[in-house]
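Every protein chain of the complex appears in place save one, which is left out.
== chain A ==
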Amino acid sequence: MNWASSLRLVAAEEFLSVSGLVLLLVCAWAGDKSARLVTWLAVAALAVAGVLVAPALCGGVFGAEASAFYGQYAADSFSSFAKLLIYGAAGASLLVAPGFFERQGGYRAEYPVLALFAALGMGLMVSATDMLTLYVGLEMNSLAAYVLAAMSRSDDRSPEAGLKYFVLGSLASGILLFGISLTYGFAGSTSFDAIHTALVGKMSTGSLFGLVFILVGLSFKISAVPFHMWTPDVYEGAPTPVTTFFATAPKVAALALTMRVTLFAFGMQAQAWQQIVVAISLLSIVVGALGAIGQGNIKRLMAYSSINNVGFMLIGLAAATPGGAASMLVYLSIYVVMSIGGFVAILSLRDAEGNSVEKIADLAGLSRSKPGLAFVLAMVMFSLAGIPPLFGFWGKFVVFQSAVAAGLVPLATVGIAASVIGAFYYLKVVKVLYFDEPADKVVGSVDGVHAVLLYGSAIVISPIGYLFTGWLGGLAQSAAAALFHAA
């Protein structure tokens, strides 16, 4: 191993940690007055980190030339695809934070710094090619996330959400760590490469237990059923910009991590984890769709929607083929844009006193008072339901296509049938927006950066998005190929 080349490969992480430290000093000296400035600088740092990782994706690098620090870290095309999504999502959710927290009374300058460190941890997660890197990255992201969830002082639900997330998250980390230690015991190494070569043929009971525990820990992080209980509470309780963050960046990181662990580290044991992934995915689709029906709070609805969507993405993983992995990445990218659009729209819903409106009933007749906002929100709902011609349809389409190509026809059939149940509650929101008697609760206006993000994501999920399918599919394929180079 060459230290110089290793240090060059982790350039984005180095840059993010140094800028995080510098910004921490800025907020220590300048206090909360500097919060807005620190936010913009953090977004700039994320943009620079994005530029640093982009060449690896365009060049499609993988294998030995992307491997750093004795194979503990990989700066390959897969990780840079995920990192670009993560940095973009983290940047977008940082941009909407100052306005929200200033209305709530008190924007803390540490908020962007913690988000920056969370993004650093997520970068480690998606680049992890060693169980230890995986765990360190996961903890870095989780610790920052617990604090972000509990950050709002004016709302009692926020500390509650933070505490719930912390207790359940620590339990999941413990289970994951137990699985890692079992796998280490039976494979003799923590490196993904070595696990890949060691675990061939029939799996011993011990290593199977290790695999199951690892999958349980990771399912918690991607909030897949049956480890999803925390999601609605945390999404509802956390301040909305934090929810925007949770629904996008960590989801990308955890799913990408799950992909690398299953497809690469346990790549020779596909038949062992495939049935687990199929079960988790079907449960997530059904429970996500049924659970959302009774929800009266739009943030809780989005939480169930994210559970539902994770289920669809896992169908791509269940295929266990490069095509399945690429389709997951395509779905993930579209999902991130849809979530950002949806949450920015939710952030723009404010009553006369400037408080957030979160009850779905209060949105009645929004189309008459705020036609633009209602239109984008309806578009996000249609897109999440996967109704053509919106871009959300394309994500579901490629996932089902890859499942059918891999011979998982029953899974795809059940998934398509269950997506109809999901369409019900999305359409219910649209019905409230357009056909109910106006409640005239929402008066706030969409301004500045919110408008840019809102209409920007609306353009991407509109049929215009189909212009990107070739380009996005090509990038996703080159990224997915990096996972299968050893196979």
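By definition in this document, a residue touches a chain if its C-beta (ideal position, glycine included) is under 8 Å from a C-beta of that chain, and two chains touch if they have at least 3 such contacts; residues count from 1.
The working rule: contacts and distances are computed from a predicted model.
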I notice the complex is incomplete. Of the names "NADH-quinone oxidoreductase subunit J", "NitT/TauT family transport system ATP-binding protein", "Branched-chain amino acid ABC transporter permease" or "ABC transmembrane type-1 domain-containing protein", which is the UniProt protein name for the chain that's not shown?
"NADH-quinone oxidoreductase subunit J"
Hey, which of A:Leu114, A:Ala289 or A:Leu411 is the one touching the hidden chain?
A:Leu114
Of the residues listed, A:Ala47, A:Leu132 or A:Met229, which one is in contact with the missing chain?
A:Leu132
Across A:Ala11, A:Leu24, A:Ala270 or A:Ile387, the one contacting the chain not displayed is A:Leu24
Determine and list the chain A residues touching the chain excluded from the picture.
6, 10, 17, 24, 68-70, 72-73, 108, 110, 113-114, 117, 120-121, 124, 130, 132-133, 136-137, 139-140, 143-144, 146-147, 150-151, 153, 162, 184-189, 191, 194, 198, 204, 206
